[in-house]
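The complex is shown incomplete by one protein chain, all other protein chains being positioned as in the whole.
Here is chain A:
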Amino acid sequence: MTAVIGVTPGDAQRMASASAPPTGRVRRFVRLLAAERIKLLSTRSPWWCGAIVVALLVGLTALAAWFIEPGDGSPWWSISGIGTLPTAVVAVLGALAATGEYRTGTVRTTFLATPGRVCPLVAKAVVLAVAAAVLGWIASFAAWGLARVVAPQADLALAGSAQWRAVAGVGAVYAVVAVLAVAVGIALRHTGGAITLLMAWIFAGEPVLATLPRVGTDIAIWLPMRNLTRFLVVGVAEPDPRVRSSASGSTSVRGPRWGVRRRSRSSFWRSRSGCPGGATPDHRSGPLPDRGTPITLCDRRCSRSGGGVTPPFGRPTGADEDPYRNARVGRITSSQVGKMTDDHAPHWAEREDFLTHLE
């Protein structure tokens, strides 16, 4: 399947029909894949990066699993986002594989072997993607296995598609990150520059863009790392008497009297996340507000209540961090707000509508 990439549709068609012998271009591309595989595995840095990824993912997952209490709502919530932490190392792996060619001049030897300029680079991206996927699977299944050993009482079975996605999806996420890193490496052709850019993007660029006032929320839904995190996180709530589903598919979790917890209002997020377990109030919300005290509207400030660790990106941890999901409402009682949200459940996808209504 991989061999199809980088050849013309005609070639791919001919290759697809079993009777036709592989064409010259396909054969050459397969050769390039073999060459890139040898290149990748014959230096030490990919092995080191791989070892670090496995160690990080397995170690942190075990650590998180260690702190899972039997009463915690969703142990998956606690461990499922950890797979995004080592993406920085995967990015380094991909960038090194690409820039190393230019740094050492190996790329010219490559171009002597195959005069085409595109095919060797595509082959490199494909090989890195496959390697990163395999690495992700090894690391995530090992981490999952160890988590089950460390927290035998927690329900960490691969019960459904979300759970499978959280474990097997790590491979897909790493493959995407590796291809992005290879692309950056090829574009910059400079190891230091490529790694600096990637790290700056992961650790500074995305967090800053996502928290920009007013536009941050609109940008956030397009940020690759946040989306990859979103892809992995299992946020499906445990069955809870306080949870009910509305016709629109969003889930409303209403706390007893003092607050309103709602699912996200954008359909983009709806299928991906939810509040785990009992939606107890955020510990920072303080005591029960009196009548007329400003309260916090929060639909996803549940990370603490889930008892899990907080992934570095993507998952909101508080009002100050994710303005999209929180709105402070002054001079109104919580029960009033609760009433309104119930009234407006089908339209809750539009935050502005709701705020307008409040006003």
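For this structure, a couple of remarks:
Note that in this section contacts are C-beta pairs under 8 Å (C-beta built on N, C-alpha and C of every residue); 3 or more make two chains touch, one makes a residue touch a chain; residues count from 1.
By definition in this document, contacts and distances are computed from a predicted model.
The listed options are "Aspartyl/glutamyl-tRNA(Asn/Gln) amidotransferase subunit B", "ABC-2 type transport system ATP-binding protein", "ECF RNA polymerase sigma factor SigH" or "Molybdopterin oxidoreductase", and the UniProt record of the chain not shown names that protein "ABC-2 type transport system ATP-binding protein".
Among A:61, A:74, A:87 or A:110, only A:110 touches the chain left out of the display. The omitted chain makes contact with just one of the residues A:81, A:94 or A:120: A:120. On the side of chain A, the interface with the absent chain consists of residues 24, 27-28, 31-32, 34-36, 38-39, 42-45, 100, 104-106, 108-116, 120, using the contact rule stated above.
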